[in-house]
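Take this structure, written in structure tokens, and hold onto it; I'll ask about it next.
Here is chain A:
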Amino acid sequence: MSEILWELQTDRIVSDLKAGKRLDNRGLNDYRKIEISHDVSENADGCARVKLGKTDVIAGVKFVPGEPYPDMPDEGSISVGVELLALASPDFESGPPRENSIELSRVVDRGVRESKSIDFKKLCIKEGELVWIGFVDLYVLNYDGNLFDACSIAAVAALKKARFPKLDGKKIVKGEYSSEIKLSKIPIMTTFYKVGSSIVMDANLVEEKASNARLSISCSDDKTMCAMQKGGNGSFTPEEVSKCVELALEKSKELRKLL
Partner candidate 1 sequence: MKEEENVYVNKHGKRIDNRGIDEIREIKITIGVIPEASGSAYLEWGQNKIYAAVYGPNEFVPKHSSDPLRAQVKFNYRMASFSVPDRKNPKPGRREIEISKVLGEALERTIFLERFPGTQIEVETHIVDSNAGSRVAALTAASVALADAGIPMRSLISACGVGKAGGHLIVDLNKHEEDAPDAVDIPLAVMANSNEVVLLQMDGLISKEEFNEVMQKGLTACQQVYEKQKAVLKEKFLDAEKEVPSKEDLSEEKNDLNGNSKPEAPEAMDSMQGGDLL
Partner candidate 2 sequence: MKKIVVPGELVSVERKRLGSNVYVQEGKIYSECLGLVEDASSSASVVCLKGMYVPRDGDLIIGIVKSEKFAGYLIDVNSIYSSFISKKELNEMLKPGTVVSAKVMEVNEMKELVLGSPRVFFGGEVIDVSPVKVPRLIGRDASMLNVLKQGTGCNLIIGKNGRIWVKGGNIPLLLNAIQKIEDEAHLSNLTNKITAFLAEHKDKVKLE
């Protein structure tokens, strides 16, 4: 859909939301149907596919043995990256990552990293010499809004299933695995979109285009938050932020059961 059409839709969405109505008749804080599966790639050390309504993302984990950073000789690392595939939306272009995908990657990464659900010391193979370096790579297959939450769920779902490859010296034995990775917590990200003066969770694409501000809140458990990011050229009042925090902790309990 062209930008001009989005502008036209905005007014209607804003006035409907004021009356508490969403396009697909969901409540303001309801998520679309979430489907999680794991049959994405047999070559991955762990993988997941998450459908959030029509938003569709896949995640795969790969572990590579490597040298630790000199200042942290007994720690491995895990990093998350998201690529917005050109096939997923007319908005996405192929080529080097743009600021949108960089922000998305870094926010999803912080949500996992800051939860401290993975003990990086457990990724150490031999102190000062060899550690596991984990890559969680996400690809967006279809973009129908709220990539932040979809990618976050997919990353955690893939990590939960991830296994360390078997090592022969410093080399990986293909197709064989030694042990599973343990997540001590299940971090959950929930994202709020401000559309006009209303705030909705799990915005679909039309709502997301109509929104002018977004607040993502990651919760590491039922009582603790671990990361936050406000985006978009709008704003939230301090009261709205406080309310989002409340809702995020509540909603994360619900979503955590799915994983």
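Criterion applied: all candidates are chains of the complex that A comes from, given by their letters.
The rule we apply is simple: a contact is a pair of C-beta atoms (placed from the backbone, for glycine too) under 8 Å apart; a residue touches a chain by one contact, two chains touch by 3 or more; residues count from 1.
Since the model is a prediction, treat every value here as computed from it, not as a measurement.
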Identity of the candidate that touches chain A (this complex; choices 1 or 2): 1
Candidate 1 partner contacts - residues on chain A that touch it in the complex: 7, 97, 99-100, 102-103, 105-106, 110, 113-116, 215, 220, 223-238, 241-242, 245-246, 249
